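There's a structure below that I have some questions on.
The complex appears here minus one protein chain, its other protein chains still in place.
Going in written order, the chains are labelled A, B and C, and every chain counts its residues from 1.
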Amino acid sequence: MAKKLHDGAKQALAGLLFDGMTIAAGGFGLCGIPETLILAIRDSGVKNLTVISNNAGVDDWGLGLLLRTRQVKKMISSYVGENKEFERQFLAKELELEFNPQGTLAERLRAGGAGIAGFYTRTGVGTVVAEGKDTKVFNGETYILETGLVADLAIVKAWRGDSFGNLLYRKTARNFNPMVATCSRNTVAEIEELVPSIDANLVHTPSIYVRRMIKAASNEKRIEKRITRKEA
Amino acid sequence: MAKKLHDGAKQALAGLLFDGMTIAAGGFGLCGIPETLILAIRDSGVKNLTVISNNAGVDDWGLGLLLRTRQVKKMISSYVGENKEFERQFLAKELELEFNPQGTLAERLRAGGAGIAGFYTRTGVGTVVAEGKDTKVFNGETYILETGLVADLAIVKAWRGDSFGNLLYRKTARNFNPMVATCSRNTVAEIEELVPSIDANLVHTPSIYVRRMIKAASNEKRIEKRITRKEA
Amino acid sequence: MPWDRNQMAARAARELKDGFYVNLGIGIPTLVAGNIPPGMEVTLQSENGILGLGPYPTDNEVDADLINAGKETITEIAGSSYFSSADSFAMIRGGHIDLSVLGAMEVAENGDIANWMVPGKMVKGMGGAMDLVAGVRRIVVLMEHVSKDGSSKFRKKCTLPLTGTNVVDMVITDLAVFARDGRKGPFKLIELAPGVTAEQVKASTEAHYVEA
Partner (left out) sequence: MPWDRNQMAARAARELKDGFYVNLGIGIPTLVAGNIPPGMEVTLQSENGILGLGPYPTDNEVDADLINAGKETITEIAGSSYFSSADSFAMIRGGHIDLSVLGAMEVAENGDIANWMVPGKMVKGMGGAMDLVAGVRRIVVLMEHVSKDGSSKFRKKCTLPLTGTNVVDMVITDLAVFARDGRKGPFKLIELAPGVTAEQVKASTEAHYVEA
């Protein structure tokens, strides 16, 4: 089989990048983000990107790096509050923004990966989120139709991976990564540790979803809000 | 917290059974079926049941036991080929049957548990399955609307469980159990082994989905087609 | 004397029951965790993918892979589990979370809530707020009774963009508690902060409600 593990991010992304493409990225805040692949996408210079990600990074890390270089045309996110450059570009109308409720965004990515063209949810009924969307009544309650999302490229961060491409995530760094892994035919995973095998019963993302894989070169894992308690 | 672990199946089902109710059951064929709870439901004498399960057991085991005692009014299944009593009752019009494609059934149970009222799938377009269902075109392709399923009671079989109600399934005995566990407010799990703890990162069904739990008294695990190869 | 933030949180904690699974919003609602009665087992969920939130970590326990929905470092406890965002919101949307305590900018007398955007200010996004109010079985709002300009936050109608319609079951402010059953009929004033009178509440509330 064509080897999934590539030497570096540049090699793993070769042939997969083009201007105007849609990229889905895993992560919640700066937790579980594909740091290495984001840096490589920045360095590639690819532009006019539509990026699907729950958040938009901070000014100098994560997806904020692609905003700074003006490579992003549009974001599809649920919360973007941590990024001043984002705010500036958005207010200057240099950046398009589509807000999705967080659960709707997660479900749209799962649906896209699962061949579900659309689904009905109560989330957002009667709010701006419902504007322009079909509605339907089930058992006396109104639901709105949300559609599946697919991407030209999906990038995820995992904790452990085996050579087949099976992945394990760690704690809350799992977040959006499992659905993002499914929403594209071209999923590239960066893993912290390459392991000889993962117990088949405990795999989080089956190998079928991983087209290429690299060992992460960047594992900074910045903490946005370090809150501690005193030792007992 | 109210203890989830009960002494036996009868105690765990106390107050949850009533005539005419809908019960969802995990399992694929005879693999991963809640044997102990099925026996207890038979012994309870509850009747006019609608049972949601991929299969209907065999004549003398699994859900076939509830057919034999005529406790089942209707089955929602994808494949029922292994049961002569089923065939007899169905042909005599003593039993209602709703066939769902297997993937549609799995997704309907997930949707019911996830607050998704309906979803659009290509599965069954142009077939009898589509009859009477809404359709919608997405990107030039026709999809049919399927609805979420919920049950008055859900019964599942797990391999390991902890006292909080977190569950782990084993190999292909996982099958429908994880979605069935989510599709009811009243989910009862029977587990093969009670363990002190399950690694939080590797839990299959989080505790929130398990209302009551028992140690399985029956773990026959009948094999329908034992096929072997010679030792090398 | 009106309740302070911690007293408001303590009042909200009285809505908890043994065995509940609960999601706490950012801000004052996080203080509810510290007010759970001893001996009562309540399991906290955070929508980024954990059930069974522990306390903040000690310096040695800090783990960048373990945060809550407010992006704060946290810990796990016995019985915790992790899952994806899709599975987390399946749990929320599917009605498996018993109760959520949320902050709000405005609540309307019909149970509408606005807590995600102020037109003219930078919009940060709704995050999981719309999913929580649409999916959780019981929504308790914790908010100051009046805004900084003195206007009532419990109103006839919300003026800000909505997070959800007819989803609030209880409103706890620094002055009083309003509740209703089954998301039907008007809210009822059911409790006053010590020393606060029904007349005071009346005077500073725009919403119609039923007197105790």
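Simple rule for what comes next: contacts are C-beta pairs under 8 Å (C-beta built on N, C-alpha and C of every residue); 3 or more make two chains touch, one makes a residue touch a chain.
All values derive from a computational prediction rather than experimental measurement.
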item	value
Interface partners of the hidden chain - shown chains only, full complex considered	A, B
Selected from B:Gly124, B:Gly148 or B:Gly165 as touching the chain missing from the view	B:Gly124
In chain A, positions touching the absent partner	1-2, 110, 112-116, 162-164, 166, 182, 185, 197-198, 200-201, 203, 206-209
Contact set of chain B toward the excluded chain (per top definition)	28-32, 54, 77-81, 87, 90-91, 99, 101-107, 109-110, 121-129, 159, 169-179, 221-231
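What we mean here is this: only the chains that are shown with their structure count from here on.
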item	value
Chain of greatest Cα-centre distance to chain C	B
Pair of chains ranked first by number of touching C-beta pairs	A-C
Between chain B and chain A, distance of the C-alpha-averaged centres to the nearest whole Å	33
Per-residue overlap in chain B, given as positions that touch at least 2 other chains	114-116, 200-201
Overlap residues in chain C, where contacts from two or more other chains coincide	50, 76, 82-83, 89-90, 92-93, 134-135
